[in-house]
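The complex is shown incomplete by one protein chain, all other protein chains being positioned as in the whole.
Our next item is chain A:
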Amino acid sequence: MILFLWVVSLFGFIPTPQDTVILSEVEVYAPALDRFAQGQKVISWSKKDLMDFEGRALADLLQEQSPVFVRQYGAGMLASPSFRGTSAGHTALFWNGLPINSPSLGQSDLSILPMAAIDQLSLQFGNAGALFGNEAIGGSVHLLTVPEFGKEFHASIGQQFGSFGKYNTHLKASYSTDDLSLSTKVYREFSKNNFPYMDLGQISTPLVKEDHAAFEQKGIVQDLAWNFDSNHQLKAAFWFNQADREIQPVMGSNTQDMQSDQSLRAALDYFRFGNHSVLNLKIGMVKDELLFNESLSKTGQFFVGGDWDQVISDHWTIKGGLRFTQVQADLSTYSTSDQRIESYQSAKFKASDRLAFSLNLRELIYQDQWAPFTPSLGMDWVVIQNEKQELLLKSSVGKGFKVPTLNDRFWEPGGNPNLLPEESTSGEIGFAHQFLGEINWSNSITYYRMSVDNWIIWLPQGSVWTPDNIRNVSNQGIEYEGAVKGKLGAWDWKLIWSYSWNRAVSTKGIGESDPAIGKQLPYTPQHQANGQFNFGNNAFRAFLGSFFVGERSVTADNPRLMPSYQLFNGGVSFNRIQWGKLSFPVSFQVNNIFNKNYQVLYLRAMPGRSFQFNLSINL
């Protein structure tokens, strides 16, 4: 099957230039994220890696295991990613290749992206406007469902009980032959979220129970893949998620806000595998409804696109595509629509087995305006490769952009239709080194620089707030990751750790005397670190993890700093309880083991120690 020649890349901790991995027969095709991403940093988590985060949200995983800082407005509340010191709106989010950021808000809430709904996760760092389009400034997040072929019938039910009234139920069922794959996931996650905290907003700071942060989230994910002959594949995915939340008030306030989010996402892909080529036609839909108290915001995005990927020779591979997006928005204060059309081209030149370059381009038009042209250029060079070690040098330069959100442009009153797109330029260089052998030891380090211009900020003009292209920001930083893994008899163990330093300062602000100039952006820690130790055999596993978030300021001029914090999590699992064909994996996990009192954002209470017990039945 020609399918075999094609790639799915499940990058390891250190991505190597691996566009020649053969697709295993059971996997459904997905265009490789890093096929033209030479020189860019990508981290991925497989289905197995994600197991430790069952019943938790994407926000938790990013905060605990990546250099991304997650701004959390309380437990289970709005959580937005900050890649390399950029804002929440500078991260593009994709689900099965569809951009799912809200077009009105220009960002996503990581708390309502439950891990239960996805099978695989990748993060890409730095400007990637050319590869991923709008909003890929700080980086991008790629969520995938990965249906499989030839696995017959499988089903599982998972039940989780945890502190603060956590009660989650997950059902999964899948059936597949060699040519047809069906998979269904249904979940409901609920938490009273009535954690105790010290209320700094009350006289004598009593210990109280949070009484307005309950949430319930439920959804269904349906995947279908069909090889209707040896070189055609159809893949459909559907995801409905509904989250109802009491909005946790900031300490000192007694607001009783309610929020309900409904999202419907659907993608249909057609692949035709030709002679060294893949044609992909894609249609998709993302509909969001956000009800805040009684104010309803509805948006819809409809996508039609296609691209062609062709291996021309041993040296050259090219790709080109087009995408049309229709955006509809019906909010409490305005209704509008927006049309976007974008074309993108990629070329990869493999000078040798060890050296590859890529060039990517993208042009996007929204309504009658051109977004900034975004080229990128990257290189992967395997400097050393032998039985004992491997050294990879990666380097790239690129541009990114963000079209002003619909709220930025059309909110009544205050929206500013004359806003310019935000625009950024970045460059990075990184080394990834690996000692191979019984003990596998790897280290990678990346240095980046980035500037973001025309950064949009909302400022008050009397009682009306209005956005403008105010700030220029200059970022630079270092991201370091290390890992050691080895075996001890039947036991395997793994230790991974990372540290990131990130300096993101305003170079232009509100007028020349803006005290923010030269200072670190608000809620952007300069230092972050995390580490996990993991060991087990084929029945038992245990992990201990910790993450550290450094000081961060509340405002752009930095007079008030939030203290740093470090949290520890740990857990054990056992998967050898069996009865006939049924297996009963169990696991137990403790979060915030040392009951650390901390806030991510000023006066937003966060929970102390919590326990979670997972019980599953697998068929």
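Throughout what follows, a residue touches a chain if its C-beta (ideal position, glycine included) is under 8 Å from a C-beta of that chain, and two chains touch if they have at least 3 such contacts; residues count from 1.
Here, contacts and distances are computed from a predicted model.
Q: The chain dropped from view, which UniProt name applies: "Chemotaxis protein CheA", "Surface layer protein", "ATP synthase subunit a" or "Cell elongation-specific peptidoglycan D,D-transpeptidase"?
A: According to UniProt, the chain not displayed is called "Surface layer protein".
Q: Out of A:Glu152, A:Asp229, A:Glu294 or A:Glu387, point to the residue that touches the absent chain in the complete complex.
A: A:Glu294
Q: Looking at A:Ala243, A:Leu406 or A:Ala516, which residue reaches the missing chain?
A: A:Ala516
Q: Touching the absent chain in the whole complex: find that residue among A:Ile457, A:Leu495 or A:Ala542.
A: Residue touching the absent chain, from the options given: A:Ile457.
Q: Using the document's definition of touch, tell me which of A:Gly252, A:Gly274 or A:Gly518 contacts the absent chain.
A: For the chain that is not drawn, the touching residue is A:Gly252.
Q: List every residue of chain A that touches the chain not included in the displayed model.
A: Answer for chain A: residues 200-203, 205, 250-254, 293-295, 413-414, 457, 459-464, 466, 509-510, 514-516, 554-560, 602-603 touch the chain left out.
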